[in-house]
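What you see is the complex with one protein chain gone and the rest in place.
Let's look at subunit A:
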Amino acid sequence: MTRTANLWSLLGLAGFFLLPWYMAAGGFWSFGWVADPGGNGASAFTNILQGRVWLLGAGLALAAALIVSLAPLSHLARARGWLIAGVAGLTLLAGQALMILRNGSRFDLFGDVSQAGMGAGACVVALALLFIATTGISALGRGRGDAFVTGLVGLIVALVAVFVFYPMAFVLVQAFSLRGGAGLGVSEFLPRLFASENWSLACFTGRGWCGPAVNSLVLAIMTGVGTTLLGLAFALIFTRTNFGAKKFLRVLTILPIITPPFVIGLALILLFGRTGTMTEFFADLFGWEKTRWLYSIWGVWLAQMLSFTPIAFLVLIGVVEGVSPSMEEASQTLDANRWQTFRYVSLPLMRPGLANAFLLGFIESLADFGNPLVLGGNFNVLSTEIYFAIVGTVADPAKAAILSMILLFMTLGAFMVQRKWLGNKNYATVTGKADNGQHASLNPGMKWLCYGLALPWAAFTLVVYSLIVFGSFVKLWGYDHSFTLDHYKRAFAIVFRNGVHFVGSAWDSYFSTLTIAAISAPLTAAVGLATAYLLVRQKFAGKGAFEFSTMLSFAIPGTVIGVAYVMAFNFPPIELTGTAIILILVFVFRNMPVGVRGGIAAMSQLDKSLDEASITLGANSFTTLRRVILPLMGPAILAALTYSFVRAITSVSAVIFLVSARHNMATSFIVGRVENNEYGIAIAYATVLIVTMLAAILLLQALIGRRRLRRVDRVAA
């Protein structure tokens, strides 16, 4: 443990003396700062010599930690020393960063001083101090004395604090701002929070409008329940039946999550709008009145069901697969029939999956922006209201902040209900014991119910997607259906003359989108699964709060997080706007919860005896994680990677404020074209993105492969 502390102290000191403390002009990787140690590449030490004495604190803390390690102290005293040095150093570092800004200091503490955004040196020093502190905590015996566990907790807490709480604080403070710029106060907060315009129930009682909070809640519950049921039906078909075209069905279930926003909505309008194909068909057949029913809660719900069922499926398939056949066989040996086995054995063991799938569907629906925008009609939900409170004709940041809070409360509520429902039961079914049974197939009733639910849905998905592909090859979708390749040419033309030139208008955003998605996906999966590991496998104080804090960023609507990031990261100490980093960060922290949820669901099934066996055999917790748990987590890793990769490509509301001229994203390109009524090129681009993502997902699946839980996974005939 002393070695760990020493390593970090030395690393920190190296960062303090050698690396540029502030953001190096021209970028760190250009290494232009190496040649300019007095200016651009000035380390903290050089800066102190130049008069920025406030940087001294962090350096002293690192030195103190090194002295503590080398001095002949008792184990406990040494641990305390590390903890104090680490925490004090971090406090001083954060304090100076928040106090001294680009122009002058807060409260005139230091007079007329200035500093730029923190750079490589500051980052290394901060990490070193953090790990010194967590090593100290573990040496005190917390986290079972495991430096890896405390370090991981410390790192994730720090990351969530800096990239979720810090920016959110900027927005939530706005909730207390008074009208007319009269400063902050609570006098208007409660009346506005409970205002009837948010909570009105008038639509249930007759004429009038329901408040967006009520609308959002009803829609989210409907979507959560619907996606979970459909997802379960698909998962059961995959694991408990001998259905023939599983591979094909699998592709169909992935398609909707890899669809850029607006596209599903547009396809639904062409099918079910007042002049849609299906509407015309039924109108001719039955003489029904052509109505605009699609532009209501039902249209939004339909689109959300199409979009989010795959997420429920991805969570559930791992869990349903993981339910041990031995349990089912035991039940059948005890003379239960297949329905009883399913109802009283399999289904209860799937609870973590069901709960997590519902929670994801619920939150996704709350935060969904594209579908309500296109199909909402007069049905207002919180996410669109928040967006227009920020960008509408009268900007009202306070309203946006208050509505965001309502959204957060709803998420918190759903999260607590989920916890209550799961309770303190044990769902572990994957143990180290011999487990070579076979899954009980569904009883005929259940089987046909699943088929009846899932197959028409799959057919519907197929129709929607055929329509989308069709739309990209015709001149004017819905009117002039003569074949053309023009849309693809305009977006993706390549000229081979004196080399290869990517002249199509979509190439720029296409490449930068793929790059950013490819960088953010593994990071998201790593952070998400590491968090899940801590939550399921480790015990530490404040675990409940920790769990909820990791879920927060998911519940915050993208628009709010986008604005929060601009407000927080446009100025020192952390200056990131206009870079690709801010896009990567926003994706990592927004999509992390999916990794966490999927990881928790999968890990709850792995029996602790596996870890214990590994630890008993002399492995430390890191080795156990790497050699025992990770290989059993294949589907969860795949889900996390897939989801974060895809979301980085398809999310729109969060990136609207963060895309910059140099780093444009595919979705903002598509939205621009849709707004301009150029559906052809938008859909052509969307089709190319879908194909790209599908290829990436299949590649990931091939790379990660399936986990081998048993010698054979089979379903009894």
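The criterion applied here is as follows: a residue touches a chain if its C-beta (ideal position, glycine included) is under 8 Å from a C-beta of that chain, and two chains touch if they have at least 3 such contacts; residues count from 1.
Here is the rule we use: contacts and distances are computed from a predicted model.
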Chain left out of the displayed complex - its UniProt protein name, from "SWIM zinc finger", "TrkA family potassium uptake protein", "Na+/H+ antiporter subunit G" or "ABC transporter substrate-binding protein": "ABC transporter substrate-binding protein"
Of A:Met23, A:Val345 or A:Ala517, the residue in touch with the unshown chain: A:Met23
Per the touch definition above, residue among A:Leu60, A:Met99 or A:Leu127 touching the missing chain: A:Leu127
Of A:His75, A:Arg292 or A:Arg627, the residue in touch with the unshown chain: A:Arg292
Touching residue (missing chain; options A:Gly12, A:Gly151 or A:Pro310): A:Gly151
Option touching the unshown chain, where A:Thr239, A:Thr309, A:Asn356 or A:Thr384 are the choices: A:Thr384
Touch list for subunit A against the chain that is not drawn: 23-30, 102, 119-120, 123-124, 127, 147-148, 151-152, 155, 159, 203, 207-210, 269, 273-275, 291-293, 295-296, 373, 376-379, 384, 388, 390-395, 476, 478-480, 505, 519, 522-523, 526-527, 530, 563, 566-567, 570-571, 575-581, 584-585, 588, 622, 626, 656-657, 659-662, 664, 668-669, 672-673, 675-678
